[in-house]
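In this view, the complex is presented without one of its protein chains, the others remaining in place.
Now for chain A:
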Amino acid sequence: MDGSPSAAGPAGPGSPDHEDGSRRGPAHGVLSGLSLRVRYLVRRAEHAPPPPGPFRPGFWRSPLRGPWLTSVFGLVLLIGIPLMFVTGMLSYASYNPDLGRLNDQTPGKGVLGFYLFAWPTHPYWLYRLTQGVHVTLGVVLVPVLLAKLWSVIPKLFTWPPARSLAHALERLSLLLLVGGVIFEFVTGIVNIQLFYVFPGSFYTLHFYGAWVFIAAFVVHVCLKVGRMVGALRSRSLMAELRTPLARTRPEPPDPDGLVPADPAPPTMTRRGVLAMVGGGSLLLLLVTAGQSIGGLLRNTALLAPHNREPGSGPNGFQINKTAASVGVTPAHVGPDWRLEIHGAGPAHVFTRAQLLAMPQHTASLPIACVEGWSTTDQLWSGLRLADLAALAGLPDAGSVLVESVQPPGPYASVLLRGNQIRDPRSLLALRVNGADLSLDHGFPARIIVPANPGVNNTKWVRRLTFRSWP
């Protein structure tokens, strides 16, 4: 039965309880009086019968609920969630938010940006990997998360609602944990489908939400990891995988009250539950991962947002935002288009023909989006950013401001860092896969930098301003 505190401690409310009247100051007396009163109320609530329905121990009847099953799902999340947190924080760093406001959607981050570093350009597929893992793993963990929450639902209706101050605080932390994890999964999953229903900027909500969630997650792990290890040791996974329905029994009663007091006959084995949940994850992996792997596998991502090529030919690969969707028209990039280059000396102005007449370089690089999808390597050709920096009189430029003809909006201009400028594969691309860039891929000229998040590879570039400082 559900009688002991969920907070592990040397003594709980069930321990013998006698008043110690010696050596108390006045403040202590007040506290003690208060504590007595609280304990009296708790005692009364404990002796009062719980309200009917889910608060009664007999309400929850699944014979499979128990610490072992919960711990199996918990272990998967204990591996998956930190991986998602780390890849998420890397994604924030990859925008180089410390370069300036243009790159930073959360300028008020304060100490939460303590770990930021210059995002590297090696290996060139770094962002493709980290963000592909972040998004795909998030989708794949949904069934495990649902199963974990299902397995502990009786705890939501625990009676009395708070047995002690410790229990009350822990339950408040659990609200942040459950609210936080669902908030993070939902905002992430609807954002990759461009379903912008959340209250504010995705970056702000998902970034600060992640910190709220992880604070509660760390507490939860600290308080429960011992119990998880114990529960996992209580049964052998291999034995469970061989146990048929006829021999499926409830776990022995546990102090947390997960095991039902009045179990129904089982309709499913534990291996059946694990197979169903694992099957759900596998199915989601199959219909999602192809959008990050690309090539022929893209077609297997049946339900993923970027599962088909929008066109054919050299410019047929994935588009994040078409020209039309951000208000770029052919008139913006017609014969009057010029590229301005600013730096230490006087400004330079070039037509596209002049740019094409300069020595061209090539680089084979993917487009990788914060939404998790990416393309295989495309063969870009154009001018090295390092050469343009030298042309501007700043061969050791610390940063460059890239401005697009795109009307003002998010990522119409971005800042790139010195290490990105100096990588010989970083280009102001004019052509891709042997053809001129299409309008949707940034004609007349776009940025392409190894390992850079997609939106920082600015399209329809009109001005580059090299600066000596980062």
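Methods note: contacts are C-beta pairs under 8 Å (C-beta built on N, C-alpha and C of every residue); 3 or more make two chains touch, one makes a residue touch a chain; residues count from 1.
The rule is simple: contacts and distances are computed from a predicted model.
As stated in its UniProt record, the chain not included in the shown complex is "Lipoprotein", which appears among "Cytochrome BD ubiquinol oxidase subunit II", "ABC transporter permease", "DNA-directed DNA polymerase" or "Lipoprotein".
Checked against the hidden chain, the listed residues A:194, A:357 or A:435 yield one contact partner: A:194. Across A:79, A:229, A:324 or A:357, the residue that sits in touch with the chain not pictured is A:324. One of A:40, A:115 or A:211 touches the chain omitted from the figure, and that residue is A:211.
Touch with the chain that is not drawn comes from one residue among A:106, A:375 or A:452, which is A:106.
Residue positions on chain A in contact with the hidden chain: 5, 7-13, 15, 17, 20, 31-32, 35, 106, 108-112, 139, 142-143, 146, 149-150, 153, 156, 163-167, 169-170, 172-173, 175-176, 178-180, 182-183, 186-187, 189-190, 193-196, 198-201, 204-205, 208-209, 211-212, 215-216, 218-219, 222-223, 244-246, 266-269, 271-273, 275-276, 279-280, 283-284, 287, 302-306, 308, 310-311, 318-322, 324-325, 440, in rising order.
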